[in-house]
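Note that one protein chain of the assembly has been removed; the remaining protein chains are unaltered in position.
As written, the chain order gives the labels A and B, with residue 1 at the start of each chain.
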Amino acid sequence: MTERLGMHTLTEGRGLLFGGDYNPEQWPEEVWAEDAELMRAAGVNLVTVGVFSWARLEPEPGRHDFGWLDRVLDLMAANGIAVDLATPTASPPPWLGHRWPETLPVDEGGHRLWYGSRNQFCPSSPVYRERALAIAGALADRYAGHPALALWHVGNELGEVCHCDVSAEAFRGWLRARYGDLGTLNEAWGTTFWSQGYGDWAEVLPPRRAPYIVNPSQRLDWWRFSSDALLGHFRAERDVLRERTPGIPVTTNFMGFFKRADYWSFAAQEDVVANDWYPEPGDPLSPARTALTHDLMRGLAGGRPWMLMEQSTSAVNWRPHNLPKPPGQFRLESLQAVARGADGLCYFQWRASRFGAERFHAAMVPHAGADTRLHAEVRAHGQELRGLAGLAGEPVPARVAMVFGWENWWALEERGRPSDRLNAVDQLLAYYVPFFERGVSVDVVPPSADLSSYALVVVPNLFLVADEDARALSAYVRGGGVLVVGPFSGVVDPRGHVRTGPFPAPLREVLGAAGEEWLPAPDDRPVRCRWSGGAEFTASTWTELLRAEGAEVVAEFTEGDLAGRPAVTRHRAGNDGVAWYVGTMPEPAALGALAARVLADAGVEGAVPDLPPGVEAVRRGEVLFLLNHGATTVRVPVQDAAEDLLTGTPAREAVTLAPRAVAALRRRP
Amino acid sequence: MTERLGMHTLTEGRGLLFGGDYNPEQWPEEVWAEDAELMRAAGVNLVTVGVFSWARLEPEPGRHDFGWLDRVLDLMAANGIAVDLATPTASPPPWLGHRWPETLPVDEGGHRLWYGSRNQFCPSSPVYRERALAIAGALADRYAGHPALALWHVGNELGEVCHCDVSAEAFRGWLRARYGDLGTLNEAWGTTFWSQGYGDWAEVLPPRRAPYIVNPSQRLDWWRFSSDALLGHFRAERDVLRERTPGIPVTTNFMGFFKRADYWSFAAQEDVVANDWYPEPGDPLSPARTALTHDLMRGLAGGRPWMLMEQSTSAVNWRPHNLPKPPGQFRLESLQAVARGADGLCYFQWRASRFGAERFHAAMVPHAGADTRLHAEVRAHGQELRGLAGLAGEPVPARVAMVFGWENWWALEERGRPSDRLNAVDQLLAYYVPFFERGVSVDVVPPSADLSSYALVVVPNLFLVADEDARALSAYVRGGGVLVVGPFSGVVDPRGHVRTGPFPAPLREVLGAAGEEWLPAPDDRPVRCRWSGGAEFTASTWTELLRAEGAEVVAEFTEGDLAGRPAVTRHRAGNDGVAWYVGTMPEPAALGALAARVLADAGVEGAVPDLPPGVEAVRRGEVLFLLNHGATTVRVPVQDAAEDLLTGTPAREAVTLAPRAVAALRRRP
Partner (left out) sequence: MTERLGMHTLTEGRGLLFGGDYNPEQWPEEVWAEDAELMRAAGVNLVTVGVFSWARLEPEPGRHDFGWLDRVLDLMAANGIAVDLATPTASPPPWLGHRWPETLPVDEGGHRLWYGSRNQFCPSSPVYRERALAIAGALADRYAGHPALALWHVGNELGEVCHCDVSAEAFRGWLRARYGDLGTLNEAWGTTFWSQGYGDWAEVLPPRRAPYIVNPSQRLDWWRFSSDALLGHFRAERDVLRERTPGIPVTTNFMGFFKRADYWSFAAQEDVVANDWYPEPGDPLSPARTALTHDLMRGLAGGRPWMLMEQSTSAVNWRPHNLPKPPGQFRLESLQAVARGADGLCYFQWRASRFGAERFHAAMVPHAGADTRLHAEVRAHGQELRGLAGLAGEPVPARVAMVFGWENWWALEERGRPSDRLNAVDQLLAYYVPFFERGVSVDVVPPSADLSSYALVVVPNLFLVADEDARALSAYVRGGGVLVVGPFSGVVDPRGHVRTGPFPAPLREVLGAAGEEWLPAPDDRPVRCRWSGGAEFTASTWTELLRAEGAEVVAEFTEGDLAGRPAVTRHRAGNDGVAWYVGTMPEPAALGALAARVLADAGVEGAVPDLPPGVEAVRRGEVLFLLNHGATTVRVPVQDAAEDLLTGTPAREAVTLAPRAVAALRRRP
């Protein structure tokens, strides 16, 4: 993250951003005036324009048609609406694929993917790169200094991956840069296994369809390369834009926990962190999953504000069965984002499309028009956000960190592991939920983060760990921190090589515990365990053969050949440091009990004591947000006299929240 | 449908047709004589010959071997058995694909499909077309005037689709003819969405494997084109045959509700409507589904007779688990077809093959031989059909129409819609069942049909509707008709563009109701509703946010944020017209209650009052068919003294039907 430019560049003088993707090229110009009027009425102050306009802007190679876009930007400027202008490079025009088929991506099985949809480009294609930078440059040249231009939006949801020969050549270049010589590559990939030794760089390929399991180290590097290829593409466009418009921040829209791009590396290269987030209305874990995703975004933004670039007012269109959101739901979700550090609340999209693959995606103005229940909600929400303008830039303080990294994600979930039931994001969420339920704010941080400011660090899983990161975790504990490490951690090094000896080898000392075997448990049978205090609980899926080496056994298995063996250990290390290890996957209630204990170890408390089920409590700046995700009306006790910023009414002793209701309480001075 | 030639050309002097596919080329000639003898004993009067004989007739390009076929036709003629002679073009010989690989079809993912099975041709291939017309012409030249030749059978189950470059060129030609210029194409396909604007015709392609959802308008035109490509192939062969044998009717065999070919357009081009139909013995909805399919065929035939070209005496071979039919079952199904307008009852196939992919498909003569339970049934059934000869040509009167069109089917079921649980044929069947259960005959008609003769028109779904068809539906109501419209209708125009404003836009006025949002409901939770009379019912899957605009609210939702909102509306319009709208998917019992009410509105009654469950009642000409599909013996009251044509016995007051029994009652004069 650069600091010169950022969300503050956008919110200064505007307050929280409110708006959405605006695709006027899909509509006759007579509709545009109504758009502007409705936007103003709804308090819209930012729209994203041009995401999919390449074919319209450059109908044939080198011939540009900017007139319509000039009029759109002028219209927005005239209405005081800022523009987040996109480079249209996520969806090249048909002429690109037709004239240069080598720009079309090829999948693992060798199938070329065609135009007719979107995203049909090979991120490593020089032809594509050249054409993308040209149109980006032309846009920047034309709109530099335009009063509406406030933000650059590079491409869209960057996530393409390609296995073609051009990509293979780029992959080899990337590997040469990483490893220098072929011998080092062979060692890193462990090519003595299955006779994969490379004798010539030209032999090295992306992982393509093969008769059996592909080399996991090769695949790990392929994940890295593919992410870097996308990042390289982002950076190239960013540089073109920055050179021409140095005062305009540059972003691209993330997709939450999206596996194909390492957002830690992306965030470091952009001015504004922006996310697209579409909770599944039918998912009971949706509130926690959403909170976790927001916390990741805040982490990516280095603790500073970020923005929701896309969310939906109701149903999406790309699930097989697209459940809508009930009234009040999108407002609840929008305020949840504000509570967790978002300074921008934008939607896909302004006006529902009549045609194309997303005809049935909800919008701010539905097909039925502006005189609808849905649009009335949009307008009301836009209005009420003005009352929260003071929150822009405010931090969300957290004393707990959870560690999450993409390399670990990639490495963990390859074929050929003990169990495909232990996954990176699920594991993170499982550990996150009890903190969420207790109103404890959590920062999501990378494995390499500076942990010194946290009272508690949770590592739900760190299968792949670098030596230096393991050392930092140990040092954190010795410095007085409280650390919790989940199962199957500390297993491989950054090449994907298993660290030999009792596990988790590089954390064994700080944990005071060591293991011999990873032992997946049958799916259909709970694993019985007991806390040292006597209470029983169940776990599932995963167990380990552990022994304490100085640690206290906090919970043990009570059945089978593991009976009496440690399940959870706790080790006092260094000054007041405490290191926990969890060698199984406890049921949610047991993870809750664990969270309570480690929070006590760390001296951390939730925002509200005895938070009723279904209620989220999170503090941003001076404001305590209470959000009722449950299906019943609840009463939440309030400690200090406060005022609800959303209603302007005072809150004493308690607030009553109907389902989907939100309170934003500012302590009375 | 031409009228000069038709089923009557075939049944005149023959009565109902009875027979099957006869593939003597699979057997030594000494078996043929036994075949003829067994056919005669079984009352066979029509066999389909030559469907898969191309390689045998033309072992190398241009070299013909007709001798064996001469002998087959002569044998049939000598035994008084008519021949439905097939052009063998459904399965080109290996030499075609080997010498001209470009005739082999290519799937969406770019895989060429090879010979070794059947159907391996690109319908747009000029090489294939040339070879197909040549063999068709040679057959017609040779057998014109042969006394056995009674019917031409073009190809087999036409359904091929191909994404190759030759097809792409043909697709472009078809689009040029449809749209004239590229601008119109771009507008129709909504290519401003996702930057898909075409700058040159050469860029336009079939929908091939792409990174994400493909343009639904492009896909809709691809469905149209693919159907037309097959139809073009059919017409080309038909023209070759007609020119040489103008007095011989031409048909091809349909496959019921088969998505890839618009049978409304096919039926208009053939002399005889023929269908292949293989009910799943394990499907409890099979009797209704079969009846509906037969009614579709009668609709395709313009109300005139049609024929079952293929059915099975017992199990098929292409399901993973092929359940057989119990004794009496195929007879029951055969008579069901007669009752619903079939004048031909043919089977695949005469004699079970010893080799090839269909070795285990049941036949009229099983592997075990003629001295078997199954063949005895065949023989008995062939005999009894003679007693029904008088039914040939008789109509099946219906006062209810159900609207079904292929364009709607194609358009509705694209990716990216609110829910993939709402499908065209399932929806049609759901509305059909209560009519079937009440013994109410239904005609299936296209959206453009003349509705003036019907008392009730049911539109289970009409997602895509043309302006003129919407106008015709409205006019029908204003003229006194009763109309029922199911959910998610009136949504898009023929280009697939959503009609903006409250829905169903073009039917809003006649329905006196309007909606704002389509709201799929969770799969695992029924939607609770209440009739205005007070009775409760449940619906599922789908709801809509509706308001009455003049209509009576006949049922409302009773739960959640839709509580109190309309679920079903009824609007008096024009003279005595009534228009119903159903904004959800009611459970079967509720659809039954709805059917009862709309039948009352229309003044239509079933063939038999208080029909016992499991019994089908349908009138053809002067004959009332009663068919017991249930598992128990039932007693069906009969109003008039009648005679059972199948047994020759009189029926007074009631008939008793064992499971799988049928009565064909002719009122006594």
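Just so we're on the same page, a contact is a pair of C-beta atoms (placed from the backbone, for glycine too) under 8 Å apart; a residue touches a chain by one contact, two chains touch by 3 or more.
Being a predicted model, the structure only gives us computed values, none of them experimental.
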Tell me which of A:69, A:133, A:214 or A:248 is the one touching the absent chain.
A:214
Filtering B:84, B:160 or B:469 for touch with the omitted chain leaves B:160
Out of B:59, B:246 or B:564, which touches the unshown chain?
B:59
Have a look at B:80, B:303 or B:366 and name the one touching the chain we're not showing.
B:366
In subunit A, positions touching the absent partner
109-110, 189-200, 202-205, 207-218, 415-421, 492, 495-503, 515-523, 541, 545, 560-561
Spell out, residue by residue, where the missing chain touches subunit B.
23, 25-26, 52-56, 59-60, 88, 91-95, 98, 105, 111-120, 160, 282, 314-315, 317-318, 320-324, 326-327, 352-360, 366-369, 372-374
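The rule is short, and it goes like this: only the chains that are shown with their structure count from here on.
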Once you find the CA centre of subunit A and the CA centre of subunit B, what distance in Å lies between them?
49
